[in-house]
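Apart from one protein chain that is not included, each protein chain of the complex appears where it belongs.
Labels for the chains are A and B, by order of writing; each one numbers its residues from 1.
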């Protein structure tokens, strides 16, 4: 584009990648200068991940050129990318939990690089001090927190002295405090001339650290901007087009009577490297949404599994539904009593991928559709097509397989299916994760409507903004502990952020011991 | 150039065509193999596939072999649908034969009309017990079902051999490792005069229909399918994995046990160490070839029975080792698994090479 400038670090020209049924990248061109922190923005499904995987040699583009330091290159594999000096920190980390930090880093280095470095552990310690990363080479990765793991990934790249660092949604797994630590590292790297490609959909972060931004929508570049000259609102407009004014803000409600109660729930982890739940207490009232914030992997999955009964261990007195103890009942019995769930994993848990929507309705909604053990397929079919039209689920029909739906449409279907059973309690995990803005709006509306009808809703989410938008009361989990509950109006992002980092734990432990 | 492309939706045509294609490829493989060892491929295939259906005696024998294959395969289809890797049909069949034979020998001087039903029930119960132990060990101690069911096959075999050498040996049998011939009262009635086709084949076809009914019409069958296709979804929906596991395993054990006792009280009429030429193992192939669908299993079992008959005829008429059947079965499953690739993928011609 600008031919007079000094040589760019990376130039992408007309990158195109077609997947079956989806044009992931459509003629994308981007230029990065040395030392530039460049944001790649867009909703889920806009094509960001495909594009960076192309740069890192994981995905082969159908068309287009990659120019590195002024020379055209073909990046056929991650090792070619690494030899060029490209490093990548993945959204879902590519670390090996059963190995030490040092072994994890060693695996990424070629023999030549290893010889050059000499004592790897020493080098890690040295870099760790230089950048304030605080990484111990001899620790096993499974014992590290999510934030620490991310720093190990960054360390991997630093050891190889990268010239371009790609970060795929690096902040989605961090507490607000950890985020600012990460930004300091990025600024230092930038000053040393390392280019950074930063994928995010959190706009205030982008305006904070990035020099330039490219906005993708539907696989195309729709805009570029200098983030410091924009506001999050104007960038949001570029990202979603005309749908931007969604954050109307909803009215808060106060719950009435307690319908579901968790008392002294402590539970060792079932999985290796899982989280132990520690003395969890809370009450859930009819007609309210209780939001639980927290960085992934702090006990949310374990909590959801034990409440739903998927974790089959008996916790007899820990759960009370109305006046009934239900901790000893199995998952099916709990459903019969009026519990419903929307799981985080919608395909593969919330819905069976290769079964039709009709069959997926029957998955959790059997009341009235099974007589004498026989399935009334005709009536389920009719009910399913009603669900589809009521929740505007885009699909070919009730015979469509669940896996043929987009994430947002499948989520609308699951949400409708669970709400259609008129639950007393709905436990809902990350309901809008990865869905487009329109679907998110519909899902929010459905939740609020259910609340206003008097259901009790537990909303587990990593998205603080969403929690502030929907929840009437809030709490946070950290390392298997649950923070105190607080009315949303009486708290702020800073306090919840502190709780997510575990500042409440010491007092919680003392109280438990007293 | 030709490229492999993922299909956007699985091809329902290929789901049906794949087993047929696999059979054709297996026959081609067979023809090449026979040419290689100097036998006429045309004659070999004629003996293997056409001769078994050429006269009424052979057709009758084909049905005799189809019975146990189908009974075992229907049970295995349900197990595999539920992701329960029961490889133990052979052991369950042998256990059914052993238990049923013990009962038949108990009734050897009896005139009771209940003798046959009780003998059959004893066989069914023995098969169920043989399936129950590995199921219990899996659910309670989390032991690997594949390995325990296989071990139980060997244990059943040695138990059977021990029985016919010991407690169940015919005292007047000159020391041969065989039981006494059963009384007529405990023999399965034959369906046609002069043929060995017996009631067992009706049990087998009926089991296929029942299996189909369970899978497609009942809530239990739906739960089995969900449990096998997507276990997290089944747990999320609150289906009891234990209950489903018990059901499919006991169902399979019962059918395999029935297959065993039907062999001893049917065409054989006594307990011998060689009552099964690996029916329980072949049933795995039958189940797969029938797409884990009980009705599909009926067709697949008929094909496999023809192959069994053909194998025996090929040994008699052409001196081809009978082991050729088991080799064909393996090849058939290889081809089937390979052809299934095209359910979710297709070949497409592209004009230019990319990159």
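Here is the rule we use: a residue touches a chain if its C-beta (ideal position, glycine included) is under 8 Å from a C-beta of that chain, and two chains touch if they have at least 3 such contacts.
Simple rule for what comes next: contacts and distances are computed from a predicted model.
The chain not displayed here is annotated in its UniProt record as "ABC transporter permease", chosen from "Putative tricarboxylic transport membrane protein", "Protocatechuate 3,4-dioxygenase subunit alpha", "Na(+)/H(+) antiporter subunit A" or "ABC transporter permease". Shown chains touched by the missing chain in the whole complex: A, B. The chain not shown here is touched by just one of B:53, B:108, B:137 or B:299, and that residue is B:137. Screening B:150, B:168 or B:313 against the full complex identifies B:150 as the residue touching the chain left out.
Shown as candidates are A:59, A:387 or A:455; the residue that touches the absent chain is A:59. When the whole complex is considered, the residue among B:79, B:229, B:271 or B:284 that touches the unshown chain is B:284. Across A:8, A:49, A:128 or A:190, the residue that sits in touch with the chain not pictured is A:49. Listed here are the chain B residues that touch the chain not shown: 6, 85, 87, 137-138, 141-144, 146-148, 150-152, 154-155, 158-159, 161-162, 165-166, 281, 284-285, 288, 321, 323-331, 333-334, 337-338, 340-341. If you put the missing chain back, the residues of chain A touching it would be 19, 24, 49-50, 53, 56, 58-59, 77-79, 82, 88, 90, 93-99, 103, 106-108, 156, 270-272.
By definition in this document, only the chains that are shown with their structure count from here on.
Chain centres here are Cα averages; for chain A and chain B they lie 47 Å apart. Against chain A, in their complex, chain B makes its touches with residues 5-10, 217-220, 222, 225-226, 229-230, 232-233, 235-240, 354-355. Touching chain B in their complex are the following residues of chain A: 20-21, 60, 62-63, 74, 308-310, 330-335, 341, 343, 345, 348-355, 359, 362-364, 366, 370, 373-375, 401, 404.
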